[in-house]
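Got a structure for you, written out below as structure tokens; questions coming shortly.
Incomplete set of chains, arranged as in the complex.
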Amino acid sequence: MIAFKNRDIISIKDFSRQDVEYILRIAKEMEHNKAKYKELLKGDVVTLVFFESSTRTRLSTYMAAQNLGATIQPFLYSDGTSAIKGETLSDTLMMLKKYGATVVAIRHPLEGSAQWAADVLDVPVVNCGDGAHEHPTQTLLDLYTINKEKGKLDGLSITFVGDLKYGRTVHSLVLAFTKFENVEFVFVSPNVLKLPSYIKEMLDEKKIVYTETEKLEEGVDSDVLYMTRIQEERFGDKAEYEHVRKAYSLKPEHLLNPNIKVMHPLPRNKRAIEIDPSVDALPQACYMGQAENGVYVRMALLGLVSGKLGDGEEYKPKVNVEGEFEFKEIKWKDRERKKGGYLVWEMESGTAVDHLKPNTATKIKDLLGLPENVTCTIGVNLPSGKQSYKDLLKIWGYQLNQEQMQKVALFSPNATINLISEDVLRKTKVVLPKVLTGMVVCDKPHCISNPKHYEFVPSKFMVDGERFICHYCGRKKVNGVL
Amino acid sequence: MIAFKNRDIISIKDFSRQDVEYILRIAKEMEHNKAKYKELLKGDVVTLVFFESSTRTRLSTYMAAQNLGATIQPFLYSDGTSAIKGETLSDTLMMLKKYGATVVAIRHPLEGSAQWAADVLDVPVVNCGDGAHEHPTQTLLDLYTINKEKGKLDGLSITFVGDLKYGRTVHSLVLAFTKFENVEFVFVSPNVLKLPSYIKEMLDEKKIVYTETEKLEEGVDSDVLYMTRIQEERFGDKAEYEHVRKAYSLKPEHLLNPNIKVMHPLPRNKRAIEIDPSVDALPQACYMGQAENGVYVRMALLGLVSGKLGDGEEYKPKVNVEGEFEFKEIKWKDRERKKGGYLVWEMESGTAVDHLKPNTATKIKDLLGLPENVTCTIGVNLPSGKQSYKDLLKIWGYQLNQEQMQKVALFSPNATINLISEDVLRKTKVVLPKVLTGMVVCDKPHCISNPKHYEFVPSKFMVDGERFICHYCGRKKVNGVL
């Protein structure tokens, strides 16, 4: 048993192999004993919060909630709620909670919106797509379908065809498969729509075998053939688009391999049919069943996060522990104070911030939010050892607090802090916390924490070595080049 | 017990203090024993008729109906019903009734639309907002919230902040509080958005104490602080708007008074945040709970008007009695007929309309709808007593009926009617009926009875002394200046 009660379903990245297998097992139970669960969520209120057009995800979540006997609270962008554009997402969500929501399924155009919903609400949140960011229920239904059709998730070869550059569905499914063993990929796409290099690097790192090609024919020996839509707008050259469109229109003659399973997240574009309708009747076609599986997977998720399935134990997320400062304490003795300690710093008490990156001291001083009238002295571009320079900031009679020391670390990760009092010198390297809250702003245009959206989301970054990862949109910043 | 079955919820004005207290008591029962009522409206069909965008009112009414186990019949302006623009509201409502509606909750942009719905339908109607006119369920949920937070509705001081000129919510809540004792108000608004003088006159009349100010700081000692939105469009001068916006942005520093309760009808505008999000976590903030209370109040109302709660006795509205004409009868004797009676009027039979306002006789004659060929003689600007003039209209051989006499009253309220026959002179002052139906047209642009809307609503005015009050929009006309 795995604790799922109140767990938020935000990103496929949050799930271990065991988690995935557990969800798929429950989904299978839903498929085969649907009637048994028709009152499972009686009394629960599943709220559909759809700020964007969506047919499949919305309807299958709706049907999943119906099948489990839940009350449905619809909040659809088409339902005459245009007025709410002027309201923050958190106000809208709080209202829906107050009106009775016990599970919230949300789709929203801003990246990180589902994570923010999870932060704001004390009921579980299911991400039904947050902009171009994550869509975990799609990935889970893809995995469910593959497992159902092939009987396993290890040892498979999978071909992806189409727009591999922008296709969120593809990226997440590739990522998900890295949790399984002996997987092989074939990536079929036009040159301009190749898989992003960061994913290929990740595959290289994990020593996962893959092939890149422009030819559909090179992908038809796999276990799974995952077709996707290609949008005409991606092409400057219409002739090139026409070429690709014809090359990637799957027809019965491509499907001589009886064991390949053809998938597609749907909808197909009827004017640029990437799978010819004549394929629909073949035994290899399983995209319609794939859609159906979305209902079972979503039933499983609603049942689990509501706590009505599983052992009812509450999911406890791992908490990021704050970074600790390790101080080296040096007791002053008269001799020392004169020689190297007190004399060196010239202050009886205060803070000396040393080894600052050259030309950062004034900027850092301004950011610290020091009380007025505190005396500071600043050294800029001082020689430091051989052929190296540093800035030095002395703050007289004032000891920096933890947050201020973290701010120093943000701009000058190699700085050292000397807290000086009459008796003792406390010396430490600056340390960044594991989580930066409100200190750095995410400037990605589609991130919900970007202040331009007026969503009043306090910025939050996870610190991963030199990189900061936005808690919401998942985009990275590199320390020191803020 | 108070009879509520089939009662229409149109305006807070229709409710006595006892009515309000009864509704709040039921709402409290709903809040605390929600599960007990989950099948109360089983078999009932609550119809949501929303001709306008609405999030909160629509959703909380929807959830209230859901919580009570009702079937919901949705008729939303966003649901592909644009075609129905060409249909009268009464046709639409009759259809919904025929399709099964047992309670109708309606929001419509025209004033008086809810009253008209109540007139047309024999099932109870709940007004969810008729243009800028009334929104009684909002007022009731405000009262419920205040009563819950302060434990009483008498003896309170209440500060309203923001747009007090156009804010329907504020006007109704002020009005509602006049039903309670020892209330005091502080009205905080920019000069251009002050409370309308007719409300202040009403307060003066009832000797209710209030203060007007532009400073938020002068309102923070009250029991309740009711914040509202200010719309930028109300200001010609953008600098003035900026000033007001900053002055009325409630922040924690305003809330040193631990007993004040902060309310807001929501939604907040995220670009001109009248309550800073930092206030949300304070114990004084109760706007989120306020939204939640809307569900309980609407559950109470649905339960009551459906007759499923309460003693099941049908609500009987007071009927306006028609004005009666009091005739003084004078039997003719030969002598009189010669001297002052018959001779005076020169007619053997007919009607003499005397003491008409000067220069109205010809107009009134035209309005009476007399049969063709009836002989009339008219005197214009005849001397009448000292320094006063009158018109006189004699209609030979024809006696005015009641409706015609009422029409005379409309244009000349001091006229007298003399109905002459061979035996008797019947003399009366003209009298207006309590209700004028179809005689005067309401020309307010947003009134549903204004003919320009093609709603085929027969006009209806309540007569209150010299004033006529439109049954639908509540606007007044003054007699004689039609």
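Per-chain numbering from 1; labels A and B assigned in written order.
As a convention for this text, a residue touches a chain if its C-beta (ideal position, glycine included) is under 8 Å from a C-beta of that chain, and two chains touch if they have at least 3 such contacts.
These numbers come from a predicted model, not from an experiment.
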| item | value |
| --- | --- |
| Full complex stoichiometry in copies [only 2 chains shown in place] | 3 |
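Here is the rule we go by: only the chains that are shown with their structure count from here on.
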| item | value |
| --- | --- |
| Computed distance of Cα centres, subunit B from subunit A, in Å | 53 |
| List of subunit A residues in touch with subunit B within their complex | 45, 71, 73, 75, 78-84, 86-88, 90-92, 94-96, 98-100, 454-456 |
| Contact footprint of subunit A on subunit B as seen in their complex | 50, 52-56, 58-60, 62-63, 66-67, 76-78, 266-271, 273, 277, 288-289, 291-292, 295 |
